[in-house]
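Sharing a structure here in structure tokens format.
Note that one protein chain is taken out, while the other chains of the complex remain in position.
Let's look at chain A:
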Amino acid sequence: VSFLRRSKFEEGGMMEVSASNNVSLREFGCEQNLLSRPDGSASFVQGDTSVMAGVYGPAEVKVSKEIYDRATLEVLLQPKVGPAGVREQSQEQCVRETCEAALLLSLHPRSSLTLILQVLHDDGSLLSCCLNAACMALMDAGLSMSCLFCGVTCAIGADGDIIADPTAAQEKESRALMTFAIDSTERRVMMSSTKGSFSVQELQECVAVSQKASEKVFQFYRDSVRRRYSKNL
């Protein structure tokens, strides 16, 4: 069962990670401003999983969709093969809720923001790769954000060990799969999407592992943006 809920881990930022969990992530790759038509674009690669994101906005919005005091955010996720289905719609909703929490939408009332995600290759951790590509594209478009966010996926194997950033093969053999969106200011969980069966203890451990992994991702964001602006200086 895959469901969506707000995180309840409000007390304190970081949780303890037990020594047996080593947080090893696959190699990251990222490029910004690679498409000429959208206002912001980015591509994010985690191992073999690759997603490209394009952002348009703030642009004109249809009167039926306009919101009087904030921007209307629309997310479209295109899979690699075939048309988008219900699974893509639920992933779009996860990404949209995260973006709405991080963006300052009240700066652009009665405007539309469109985020289009194209899956180039899926080798596990797809939702977290989509979240990372979305964050980099929103930064590239110059939209005002209150904080950055990143996605981290954890899989719980049959023997109970936690794997961060699993590949497709590891996801298939896992007993539970969880994706968390973590914010950059206080390392809190903004969105969680879980599948499978697990105990409360395991959930808390996965959150701790994700928070630790998010630091590497945010450092990678900083290095990528620094590299991009060093060219123009």
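The rule is short, and it goes like this: a contact is a pair of C-beta atoms (placed from the backbone, for glycine too) under 8 Å apart; a residue touches a chain by one contact, two chains touch by 3 or more; residues count from 1.
What we mean here is this: contacts and distances are computed from a predicted model.
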| item | value |
| --- | --- |
| Options "BRCA1-associated ATM activator 1", "GATA amidotransferase", "Glucosidase 2 subunit beta" or "Exosome complex component RRP40": UniProt name of the undisplayed chain | "Exosome complex component RRP40" |
| Absent chain, residues of chain A that touch it | 33, 39-40, 56-61, 104, 107-112, 139-148, 183-185, 221-222, 225-226, 229-233 |
